[in-house]
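A single protein chain has been removed from this complex, and every other one stays in its place.
Let's turn to chain A:
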Amino acid sequence: MAGFLLRRLVNYAVLIAVATSLAYILAALALDPRSNYEGRSPRPPAAVIDAQLSLYNLNDHTPLIQRYLRWAGDVARGDLGRTWNGDRVDAELRRRLGVTARLILLGLVIGGVAGVLIGALAAVRQYGWFDRLSTVTAFLVLAIPTVVLANMLIIAAVWLNDHLGVQVFLVSGEETPGLEGGVGADVLDRVKHLALPTLSLAVGQIAVYSRYQRNMMLDVMDADFVRTAMAKGLRRRTALVKHALRTALIPAVTYFAFTFGSLLVGATITESVFGWHGMGEELVASIRSNDVNMVAAISCFAALAVLTASLASDVLQAVLDPRVRVG
């Protein structure tokens, strides 16, 4: 197992290096940080602009290969470079990562767990009312774009707030700036902010997981080993949970790890709708602001996140399924 993981790690390191390099080169060719300076008024002298750009390794008058090598050398030493106006990329990235992680973690966990439960229940009562209802709802949710869904939630929340006369849900940002009242009030404020984006993420995840889990469950429910479990004297419910669900859970869990990795950079729409300044939002913003180093850094991080997630899903798979635990 250790050898297998090590080989995987080496493979992934190579993949990340390639992906990040390509992202950097693409960004460096396509984005134009010089225009950010030239657009200022009063327009700084060309020599100053050049000096600034060179300082941040963004000068398009330097050959690409030189810029790339300098950038790569810095990255290898752990320095992700500077944004176009001189901030440190890694500090900004860390802040953003925290925001996104806080945003998606709860939504994903709720979505995954609820999705699995709903899917399993739907499978057990196949073609029953619950199965039909969950199927229709899942497809409805899947058919609605995230941005619409999120805005519908906001409208509903505002309506609710108005009716109750209390601000139950807060629809924008991560916390109320300048709030006073100690830790308790702060936590409550954060929960109020978190509720809607979490719900919006969870609903989408539930829709995906419930369909997925339902099919996995249907596959194993009629399996001979479930019948064996019942033949030993287990009740149907116990046999289904202990033997069928446990086996059908393997793909869902590995898929969960994967979703987590990709959502770290991929929750852009949710972030923008609810005004959370997370990773996905930053990616869009950095492209708009011609921020080559930031784009490369986020790409690097995205590659890292996806591959780490895939490694985690491999490990989980091996832990959960003895059949793949070979050598």
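What we mean here is this: contacts are C-beta pairs under 8 Å (C-beta built on N, C-alpha and C of every residue); 3 or more make two chains touch, one makes a residue touch a chain; residues count from 1.
Everything below uses one rule, namely that contacts and distances are computed from a predicted model.
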Per UniProt record, name of the chain withheld from view ["Cytochrome c oxidase subunit 2", "ABC transporter ATP-binding protein", "Succinate dehydrogenase" or "FAD-dependent oxidoreductase"]: "ABC transporter ATP-binding protein"
Absent-chain contact - pick from A:139, A:159 or A:225: A:225
Contact residue for the chain not shown (choose from A:100, A:247 or A:313): A:247
Those residues of chain A which, in the complete complex, touch the missing chain: 11, 222-225, 227-236, 243, 246-247, 250, 320-323, 327
